[in-house]
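Every protein chain but one is kept in place in this view of the complex.
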Amino acid sequence: MRAALSRRRGLWGFPLAFVALAMLSLYRETIGFPVFYLTLLTTILFWTAQSTSWNILSGYSGYFSFGQAAFVGVGAYTTAVLYGRHQVDFYVTLGCSAVLCAVLALFVGGLAFRLRSLRGEIFALLTLAVPFILGALAQLNSAIDGGQGIIVTVPPFPSQLGLFQDYLYLISLAVAVGAVWAAYAIQHSRFGWALSAIRDAEDVAEGLGVATFRYKMLAIMVSGVIGGVSGSIFALQIGFVAVTSVFNLTVPLFVIVMSVLGGRAHWLGPVLGAGLVTLLQDRLTASGLADWRLVVLGGVLAVLVVIAPEGLYVRLRARPWPALAAFAVIVVGLRLANAFGGPLDWILYGALAAVVIAVLPGRLGRKTGTARAERTDRPEPTERKAAVPDRPSPDDDEPAPTGAEVLVECEDVARYFGGVRALDGVTLRIGSGELVGLVGPNGSGKTTMVSLLAGTLRPTRGTIRVAGRDIAGLPPHRVAHAGVARTYQIPRPFGSMTVRDNVAMAIMFGREPRSLPRARAAAERHIGFVGLGHLADARPDALNLHQRQLLEMARALGTNPKVLFLDEALAGLTPAEIDNAVEVVRRIQRGGTSIVIVEHLLRVVNQLATRIVVLDKGTLLADGEPRTVMRDPAVVQAYLGKRAHA
Amino acid sequence: MDTLQAGLSGVLVGGLYALMAAGLSITWGVLRIINLIHFGLILLGAYLTFQIASSWNVDPMLTLVITMPALFVLGALVQWTFDRLAISELSSLLLSFGLLIVIVQGISNLWSADFRQMSAEVNPYATRSVSLGGLDLVFPLPTLLAFGLAVVLIGGAHVALRRTFTGRALRAFAQDRAIAAAFGIDHRRIGVLLAGAAGATAAAAGMLFAMSTALTPATAFEWFGTVFAVVILGGIGHLLGTLVAGLLVGALGAVVTVLISAAAEPFVLFSTIVLVLLLRPQGLFAHGGTR
Partner (left out) sequence: MRSSKYRLLTLVAAGALVASAAAACEQKSGTDSGSQASDKPIVVGSTLSLSGAFAATGNIHKIAGQQFVDQLNKNGGLLGRQVKWLVRDDESDQAKVSTLYEQLITQDKVDLIIGPYATPNILSAMAVAARHGYTLPQHTAVIAPLMTYSCQFPAWSIGPKPNEYVPNQLFDAVASTPDPPKRVAILTNQNGSTDFVSYGAGENKTGMVSIAKQRGLNVVLEARYPPTTTNWASLATRVRDAKPDLVVNDGLGVDPVGLLQAMKQLNYRPPMMFSLFPAPGPLLGLGETAQGLLSVTIFEPNKPTLDKLGQNASSIVDEFKSRATQAKLPYTVFETQAAASWNAWEILTSGVKGAGKLEQKAICDSLHAKGADTTFSGHLTFDPKANNFWPTTLAIKQIQDRDWVTVWPAERAAAKLRASAG
């Protein structure tokens, strides 16, 4: 029901908001809306579009960009050069800005996201350099702007719209509403869930079948298009474009401030932030406290960062009515008293009161109030294939053939790290339905082996086939689609999602993509299967280690794997928990999935596995039935020798 | 010859860049705090140097006796607050940005936004230089001082990190906080000490800046580009890396100015940064992942 409601709201909420806001300009005289409010609103709309552009990339995916000025600059320069200097039609230049910024975004993204070792701070610094480089380029090549900057005149617009202010407001409104709508649509689609998963645990998401590179590229491109088009309109607003007016630090810093203050995990956050910060700035400027304006602004930013680091939206969402009441009381009260300035001041005081109300109690009850609020508003993505009926997953009805066909084939696989031979010439076959124990002392190459099979590492030599398909060189999400799933020794759940949604993520992005409602329904089965049914709505940070390990298994099962690697899934558990985990593992195997348990404790695997593979110093030491392997003198020598009494 | 002279001057100026970047880099690397207030401290150091030297008519070098302890305390206080607030890396960036705005505006209110410069009588260093006998090379005095101070302070800090117990504790802390805590390392005390030391280097950098240029409050924001460039090239948290990167950036700018054009300098500098980030994201001089 909620899904349908939110969908409908998304469908006509935005056109409605657009029409309502457009009327402020179109019927300005009838409703007595002063034209100067449009000026302020235009500024708010510019920052809304820019912060939203930033948020789609940085807020959703967690990659902080300091390069927003690059999009504003390229957009403004495109319009200034083409329209201002060469008289190209203004609206055509909007399209050119969008294309150029998309190309720039893809170029930057292509460079950055290809890096295997990309960390957030490196991305931030990389994007920090981009506007500097573009600005320096424009300055180097004075043929671009004639050396002094370019005047951008007012383009012809229908006179019925009224003043230039009306026109500027309306096109800014169109861009801002379009941007926010895009942010809304993304958040409510697979795309948005993929970005959330990337923010929470990127390589886990990739391993579950999320094409992270593609989604990141898509996010940066959408961000670029919005930023560029909005930048084009900015050129119109400032009327004169030079390097220093666009390629500066003001833009990136302000979009970050606004988005983070407003709340960056939600599409409404940047809108709130842009409105509040712009209004505050405007009122401070108008109040004539010139010397103290920036002191107040900086102080407010600092205070809010400390007391509401997750953003205002989350806080307001947690207690919307008291905040709204405070806002209304202050505004109406000041209106009646007709004191303390004009309507804008009243609105500002009202907004500040609402912020105070929303923030202060939240500080006391942070643990209870905010954690829940952040999740409950997570809306469901729109359904894609409503017509396709739910199909039972294959693990219910298919019998489990054992060793009937070869599922995984490793042929002379080697992996070197510099001079270190982590794996050297391992040949290994795993049949369907098998339960294999992969053992070896620390440093024997087990983890390397798992990484190779999951596609996160590429072999230096040799071939790896899964279900007959060569996976060497495939990105991990394709390997996942080929039927490989893994769990992590230290569980890495998606922290912002419930247990159910953690599993639903895996189902949504599996071999056969599914919509969220259907994925959620399917997730219930997997959660029940591992015995976490009672915790479906809990957040991962409320789970203990054992439960997290079970969640890892449920999530891996969500991908409908052919072969499942359990990386030290039993480490650190109590004996009772081990028994429970072993039972779950057996159940999974009975479902028809091949399982490879990676362990250094031979004793555990001994009871469980149908076959044991022993690695030592990167080579295959033994492979066979547990009994045979246990008696193998080489194994006893190299491995048990040290641990016989352990 | 002019290339050699320019390169030399550039390397010396690089000392100032390194000194400005070192505090930022080490607090970022060890304490996981991106402290933009550092720029405010440098600016404050510069204005204090200007004010003390001009009012009391003392040698700007002597002002360090006052500014270094003062900024040590300020830097330590800031870190103490950050620590109390249990601020994350990202929040520290935003919080310190807000406070930087406050500091810059405060300085502007106190000293006006107009250019401030020590007069030639108070500050004889600005136009002096040291010549090298046989060769036709000149060492400008303010930048020579910058180079010297950078080598002494950053080199000293590096040695201190290697040799003293506090230093080793710090490095342990940077690598693994949990383990460091298990060995009884008081991270609060260490963090506050480190941030204080960073504040002291800001005082030195500010003094050198006041010595060589006219001051306006808005300069603080103009430092961002070069200083972050040095931090990245040197590797976040690497003191010696920062020193070498500072000198390299200085030399690179100077040589590009002479060989190509001054206008090409920002382009070359930031393109280099991008290349380094893409090819060696841990910085030019770091070995692997440790900080």
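Going in written order, the chains are labelled A and B, and every chain counts its residues from 1.
Just so it is clear, contacts are C-beta pairs under 8 Å (C-beta built on N, C-alpha and C of every residue); 3 or more make two chains touch, one makes a residue touch a chain.
Quick caveat, the model's predicted, so the values are computed rather than measured.
Peer 1: Touch as defined at the start, partner being the missing chain; which of A:Gly95, A:Gly120, A:Gly149 or A:Gly624 qualifies?
Peer 2: The single option touching the absent chain is A:Gly149.
Peer 1: Taking the full complex into account, find the residue in A:Ser65, A:Thr79, A:Thr127 or A:Ser245 that is in contact with the omitted chain.
Peer 2: Looking across A:Ser65, A:Thr79, A:Thr127 or A:Ser245, the contact with the absent chain belongs to A:Ser245.
Peer 1: Using the touch rule from the top, list residues of subunit A that touch the missing partner.
Peer 2: Subunit A touches the missing chain through residues 4, 8, 11-12, 15-16, 18-19, 22-23, 26-30, 34-37, 39-40, 42-43, 46, 136, 139, 142, 146-149, 151-154, 160-166, 234, 237-240, 242, 244-245, 250, 282, 285-286, 290, 293-294.
Peer 1: Can you list where subunit B touches the absent chain?
Peer 2: 1-2, 5-6, 9-10, 12-13, 105, 108, 111-121, 126-129, 131, 138, 140-143, 212-214, 216-218, 222, 225, 250, 253-255, 257-258, 261-263, 265-266
Here is the rule we use: only the chains that are shown with their structure count from here on.
Peer 1: With touch defined as at the start, can you tell me which subunit B residues reach subunit A in the complex?
Peer 2: Listed in rising order, the residues of subunit B that touch subunit A are 85, 87-91, 94-95, 97-102, 104-106, 108-109, 221, 224-225, 228-229, 232, 236, 263-264, 266-267, 270-271, 273-274, 277-278, 281.
Peer 1: Applying the document's contact rule, which stretches of subunit A touch subunit B when the two form their complex?
Peer 2: 64, 111-112, 115, 117-119, 121-122, 125-126, 128-130, 132-133, 135-137, 139-140, 249, 253, 256-257, 260, 291-295, 297-302, 305-306, 309
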